[in-house]
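This report refers to the structure that appears directly beneath it.
Below is a slice of the complex: some chains, not all, each in place.
Labels A and B are assigned to the chains in the order they are written; within every chain, residues are numbered from 1.
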């Protein structure tokens, strides 16, 4: 091999979106960068480059046959941040090719917004602003009849991946009792985070604020439905931060519309939401248009994590920032591609 | 003395507002409780009781003459939480009568709301909800063109009393660079809180979020005006959490209306705000009707702190939860009584 190709095929991202000039220079120091960002890299270009390719950044289709054409390939780095069925994960593992993605890039901005929303729901911030603009505000104690203090209240998390962990860290000064439901984790991991491992029903019935951070899998679609919302305490808060698919959305809206709970959601079954969707008129619902993760620093984190791990891999070291695709579990993930840009 | 009177004269508070049943029982264990809460305790009642009074909870007028009629009086505990000119502070000190108030009772709920509002302004939460309801929402990156991450951003505090300290503690996980202006404090106190002592101008010009927690004194009225707002970075946030009197309010509204800064305010020069006040229509202003402190737990904290310190005083120990009136500085404080209930 005389060349060291770095194949960059980042759609729906672009290189400028995910890399600051500084990170891009680090990328260029690792090899000869070939980019296709106005369209998916054409098959003939991919196939011509593979024999000399050491790294792929992007969602290029990589079946077993293509992997076999890429004897120097060290890593495929998905910059979409969801593992898709575009790679033969088992074949990649068999050949010692790392398949990784900077899955945690969006965790920090989403967790920050989730705390803002949790306080907002508890203390009625957005609602009070709306009433004030309508000339219907109350003052002092009268304005707090339906509020609760977030400090010291009980919090329940559904899903304790990167997002849940960031959120748990941000709420530390609030001294909440925190219960966590995550069937993919042993109790030890939850206890180390000074939280209580709990069943889904316990999380729902014991928490004044419930935040959903779980991804969608083939097994958990709509797993929070009418029965589950009924378990929640009247007046408690529900934050839907990860994927709309984990809840039965009509049942969710019913629970908010009836006044049983208050809620915030950053995700919707169909995005963009239809202009006449009645979701836009529910008073107890804080609306966020899939916007809590898509900050420019989060996109830059994708590139920074991807490049840092690529540098390690080229030195023969294991990646430490990105998540590895596990052939067994990748199959369970069903995230449909979501374009945050 | 055969009786031990505890004189309770709590208006504008009531005993039920400020004491849970549990705390009230502790109050009653200290002596014979005489309460007047439908009106200020009449002079003749006060004067009849003073010779056997050990504690006063409330804002009863206590000039030197009355103090001389109360030989067993150990403490006057203001439950308004602002020192007013109702007491001859020097005479009380001369007689060894503690004059104290649970000044920090509202700090925790205000600090919590301030963090919610700081994240709200940075990430555009309330504004995005309003746009969504109007059918004008954007998604993902497009919805974040004017946002900034609160995490890691620069924060400036004006005033570092109980409120500022609570806020500083709550933002610890956000790893902000924090600058503090408080002319009543030595640099050591600010540095111990892992913050940078700074001038007012530095706080304003270097911070992406500025939060005002200072009380009003005879010296600092309107000390943040047009010149000061002009020092702020375009697009930065301003939170007014303590007293409207510390800012030049028209200059403040101009700075927001022009789009130079975004802001939240919990206080207004006149409360309630007039129905047709144009403040209600400023898009970049998050409106809160003097409601961030007035939660029921904050009122209960008044009673709990007052009773706990009274118990210590009756045992001959110094109070530790309430603030002591300092004759010299009490004169500087000009807070007009604000009724949060």
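Just so it is clear, contacts are C-beta pairs under 8 Å (C-beta built on N, C-alpha and C of every residue); 3 or more make two chains touch, one makes a residue touch a chain.
This is a predicted model, so every value here is computed, not measured.
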Homo-oligomer size of the whole complex, from 2 visible chains: 4
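Here, only the chains that are shown with their structure count from here on.
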Mean-CA-position distance for subunit B and subunit A (Å): 38
Residues of subunit B that touch subunit A when the two form their complex: 17, 108-109, 112-113, 115-117, 119-120, 123, 125-126, 128-130, 132-133, 135, 137-144, 147, 149-151, 169-170, 172-174, 271-273, 275, 280-281, 286-297, 299, 339-341
